[in-house]
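Below is the structure I would like to discuss, written out as structure tokens.
Complex shown without one protein chain; remaining protein chains in place.
Note that the chains take the letters A, B, C and D in the order they are written out, and that residue 1 is the start of every chain.
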Amino acid sequence: MTDLLQLVFSGMATGSIYALAALGFTLLWQASGTVNFAQGEFVMLPAFAMLVFAKLGLPLLAAFAVTCVLAVVVLGWGFKRGIADPLLKFGLMPIVVATIGLAIAIRNGMRAGYSAEAHPFPSLFADRLFQFAGVTVSLADVGTLVLALALVLGTQAFLARTITGRAMQAVAQNTESATVLGIDVPRMVFYTFAINAVLACAAALLVTPTYLAKFDMGESLGTKAFFAAIIGGFNNSRGALLGGLIVGVCENLAAAYISPAYKDAVALVIFMAVILFKPQGLLGKKVERKV
Amino acid sequence: MSMDAAITFEGVTAGYGELMILDRLDLRAARGRITLLIGPNGAGKSTVLKTLFGLLKLRQGRIRLFGEDITGAKPRELLTQHGVAFVPQGRNLFGQLSVYENLELGGITLGTQETRARIPEVLALFPRVRERLHSAASSLSGGEQKQLEVGRALLLRPKVLLIDEPSIGLSPLVVQDVFRLLRRLADEQGVTVLMVEQNVKSALKMADDAIALEAGRLVLHKPAPQLLADPDIERLFLGGGHVPASLATP
Amino acid sequence: QAIKIANIVELSGAGATSGTNFRDGVLLAAKEINAAGGILGHRIETTTADTQSNPGVAKGLAQKAVDDNVFAVFGPVFSGSIMVSMAETKRAEIPNFTGGEAAGITKQGNPYIFRTSFTQETAMPKIARYMAGPLKAKTLALIYVNNDYGKGGRESLMKAIEPLGMKVVADISTDQNQVDFSAAVLKAKQSNADVVFVYTNEEESARALRELRKQGVTKPIVGETTLVGQKVIELAGEAGNGAVAHVGLTVDAPVPAMRAFRAKFEKEYRYIPDHNGIKGYTGVYLLKAAIEKAGKPDRKAVVQALHGLKVSAAKEPGVILDVAVDNNGDLDRESFLVEVRNGKQEIREVLPALSKK
Amino acid sequence: MSRISLAIGALVMLVLLAVPPFLKNYGIYLFSYWLVFVIATMGLNLTIGYAGQKSLGHAAFFGLGAYTVAILMKAGFSFWLGLPMAMLGCFAIGLAIGFPALRVQTLYLAFATLGFNTAVWLVLRNEEWLTGGTFGINGIARPGFLGLSLDKPLAFYYFVLAVACLLALVLWKLLASPWGKAFTALRDNPIRAESLGVDTRAYTLLAFAIGAVYAGVAGALFAPLVEFIEPAPFGVGTSIMMYLMVVVGGAGYFFGPLLGAAVGVLLPEWLRFAQAWYLFFFGLAVVALMLWLPDGLLGIPERLRRRRHARDANAQRNAAAVRAEEPA
Partner (left out) sequence: MSPLLQVTGISKSYGAIQAVDGVSFEVMPGEIFGVIGPNGSGKTTMFNSVLGQIAPEQGRIALKGRDITGLSPVELNRRGVGRTFQTLQVFGKMSVRDNLLVAAQEHRGTLLSRMFAPGDSGLGAKADALIAQFRIGDVAHRKAGELSYGQQKLVDIAMAFMSDPDLVLLDEPCAGVNPALVGGISTLLKELNRTRRASFVVIEHNMDFVMDLCHRILVMVEGRVMALGTPGEIRANKQVLDAYLGN
């Protein structure tokens, strides 16, 4: 029983990492109708930026703040101007491929230009362990989980409850109509990518101590996040959290009780089960009425 | 025509990519009046409205609004600085958002407070829409959606209203209501209306002027009553939408 | 006339870290040799190409090397890739130095393949002896990475412990890039084995060590070279202390030549090399020794010279440790039993080369 | 086909026939490798480009083809048995993989296929008794054909070329038949298609199955080309690359895969001069290509055609206007 609890809890800790990365996916989908296959790299870059700033002597949180600003400019504004603006109107395919290309470029640029090594990353939380009902948990695990929860709920509330959030969704659903209504489309698109950039920084801050700063950390992180977002429901931010936790926990349970070698198939199996009765993901909204 | 012109096209050439639909088009719509834009399918009526509202780039020519040059102005500027509102053809809602949220976004240039205060006014005009206030916009019926769209534009209390075939999908009673409403706006508030309609007969009855387009060119511009009174009017409807020579404005 | 060396390694994809280390080792050695006047007066010319950790690409690159008529090929490191590319070099009779440790490579009867390190089959018996001896272990929990490296090691380990009466009671596969080791560690813990044997790549080793500590596993933690690498110690922090491993090549070996190498490498590339860096470096010096023994840069003669070649570090400091090549192209040299103490590798024992036993 | 595209086709054919004998082994190998990917992406172009089914699991079929041939050949059977088996197997599994597509679309479908690919890859990696696991299968012989040995790189290249041409012809025919329009209709508006009697279910499944067969054949050629297979080249990464190739070449353009596979396979090789940075430049090149031609490389002729049509239409309009202005 304690073993089971231990597994579940560790799974939740990993799951909240997936959720953080997945949050970016759902945000971009809801607010710009795009999928960013470089999402993992968007986490990797800030991780290295923070390392560099930390090396220059900044404390971790200050490094985080500076990185956020930088990310908003580069990953937010730069991405919008360079990729989103010219490609958004052509639908999903070109932007998906452009971000795949971008991911390859970022990953290999980092490798060639900086380092092919894994670098340790300081944790926001003290390295402390607790015993809790026989389960060992680290402060970092709990902290990540709590912060992930807060970020997910915050993003969700922003999108659903503020007029800006809804305007962002409106742009994604029908850009031309949004223009006609006088919604400042470029600004909404910028907000979307700026928020995404800040979320990526937050994710980097929380996941890198476990993932380690490495040029290819984004690859597996991005894939897992995509899984999580799909299972939870792509058009819902809370879905990202639910999906992340489910994938994290189930993977762990499968590794322990079924077959470690096949644990990566778990996400697929859950997904297949989910689409049998909810093709739009667990928390996804059904897109109504097509005719 | 000596009337005070609200909208003026001066030799406007515009279209989609390389394909030019409007060809050195000159066109005027008078202030405080309802101008009806008619023509066969594909004549370029919607293109006129889209160009005017800054959604299409001009290749040539100028557009003036109350004398002021607005060539190349963005929709947002037209909305906020010139009081122009536009109801495009087809469906233009945010399907996954609720009816109320759609209305709120309609007033995004007004500010939330102001918008919320005005929403009940609009809902009073369209009771069907009020009943479905918290449903997703995409779940509404075709006509209900159109009503919502018209309401969303009226929310802005525009000085100039561009409206593209409002009658599509609306039931006869509602069409009457909308036409009457437009008439009232023009008469009482001096709103300039430029309206495209295929429902020509009833539209002519409520409009002040009529403009006919064919293949991107203006072929007729007359006061609506004069046109209605013309004995040749039936030929306008039977001749494939083409304006018979007897009706055309030289 | 220059001696052309083609460096065909994993610079991207799963093997990027290993490949980069190997390449840098080769380049460093080539640079030094050239600075010292080359091999028998011939300069070394290197080209580097990335296999993307993909055997299909590796094959093409090997063909390109053959087309370019290079003198020798270095790499790839991944066993799958070397299996493919060495068929090409064999056909063209070009000596090929690999970083691969899978036992099968030298069992194909290819006279042109040479290793730059131990195979898992020579390494595993050494560590098995340690577990059976000082640790008196009867059972072990094995956490391995599910790739050719991990699987190969697992097979060799099984073979090595069998005659010693040890048994694997928990056989736990993990993934490359795995982040969460809680299930794996839990399984190991539940098995209550005498020893936990960890055989994964560096970063995963660090994560496993942390998780082992977190779950309070007190059994001895044993492994191979990668478990106690400098990188692992850096990444695992305190959790690394106490881990014991057999290390074929380590920059922490208490040998002056190794210290010198480490310093040079770090100065040049600004990171601490792992065993693959040493492999690439010593590999080139092995080639140098062979050419010098053959007396001329002639491939056939060099290949002949390589079989049965013995190089002492005293004569050729570039090989760092005394080394012998057998007729299959396998290597033999002394190795170390290392324990991590206070965040540092400490040599517990120097294990003699097999031939000196 | 217009005269220009016929001429271009003939020129390409000429290059493909005449140039390789002048190349060294590496060049020939690259050409063969490229053709293998052309075959695979031709199939994917049908699934994605024509039928609009977002598939991110094409490499799974590629792998199934390769392993079927390799395993059968290791068991002593001929390549010529392995090939049809691979095609048949891929067709059947492709049909099965079409079923999720009947329930879910776009991203969810992309995930379902991606998950399928992961599952296949896990089986290839873990079922060592069958697939050799991570050690792979070594020494896959190149087949003979009517007594001719295809062992030499050039001979095998021409063999791959012949297969590619044959498959291209079949696809061409298929797309020119009513099927082609049915696939496109399915992509553009499945609801309207249904109401016109287009059996979207059947065509969805077929789009996957036929695409899978092409991947299977490509895999079956890949195995003897490299003479060694292991699970790595058949993972999700390759599927994503194949998707990239289709889109970069021009999804829904017949010759798109030719260019797309060139970008995916040959471009990185050309960029090798950039040393450690070559994949960085490759990634940037892909981004730049998309920015320049969002419809893919074959969007260029289409652009030119549109421009011509627009000019004609404008001229026509002007002429008509001038006529109208003249007094009768």
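Just so we're on the same page, a residue touches a chain if its C-beta (ideal position, glycine included) is under 8 Å from a C-beta of that chain, and two chains touch if they have at least 3 such contacts.
Keep in mind the model is a prediction, meaning the values are calculated, not measured.
Across B:G11, B:G72, B:G111 or B:P172, the residue that sits in touch with the chain not pictured is B:P172. Contact with the chain that does not appear here is found for just one residue of B:E104, B:E144 or B:D208, B:E144.
Chain B residues in contact with the hidden partner, per the touch definition given at the top, are 16, 39-42, 46, 89-91, 128, 132, 135, 139-144, 146-147, 165, 167-176, 198-201, 237-242. Seen across the whole complex, the unshown chain contacts chain D at 174, 176-182, 184-185, 187-189, 191-202, 252, 309.
Following the convention adopted for this analysis, only the chains that are shown with their structure count from here on.
When C-beta pairs in contact are tallied for every pair of chains, the largest tally goes to A-D. Each chain gets one centre point, the mean of its Cα atoms, and the points for chain A and chain B are 44 Å apart.
Taking each chain's centre as the mean of its C-alpha atoms, chain A lies 36 Å from chain C. Averaged C-alpha coordinates put the centre of chain C at 39 Å from the centre of chain D.
Along chain D, residues 125-126, 275-276, 278-279 each make contact with two or more other chains. Across the assembly, chain A contributes 107-108, 111, 261, 264 as residues in contact with two or more other chains.
All chain pairs in contact, by the document's touch criterion: A-B, A-C, A-D, B-D, C-D. Within the complex, the chain A residues that touch chain D are 29, 35, 37, 82-83, 86-87, 90, 92-98, 100-109, 111-113, 223, 226-227, 230, 234, 261-262, 264-265, 267-268, 271-272, 275-276, 279-281, 290-291. Of all residues in chain B, only 53, 55, 75-76, 79-80, 86, 88, 92-97, 101, 104-106, 108-109, 112, 136, 138-139, 152 touch chain A in the complex they form. Those residues of chain C lying in contact with chain A across their complex are 11-12, 16-17, 20, 146, 172-175, 177, 179-180, 182-184, 186-187, 190, 202-203, 206-207, 214-216, 231, 234-235, 237, 271.
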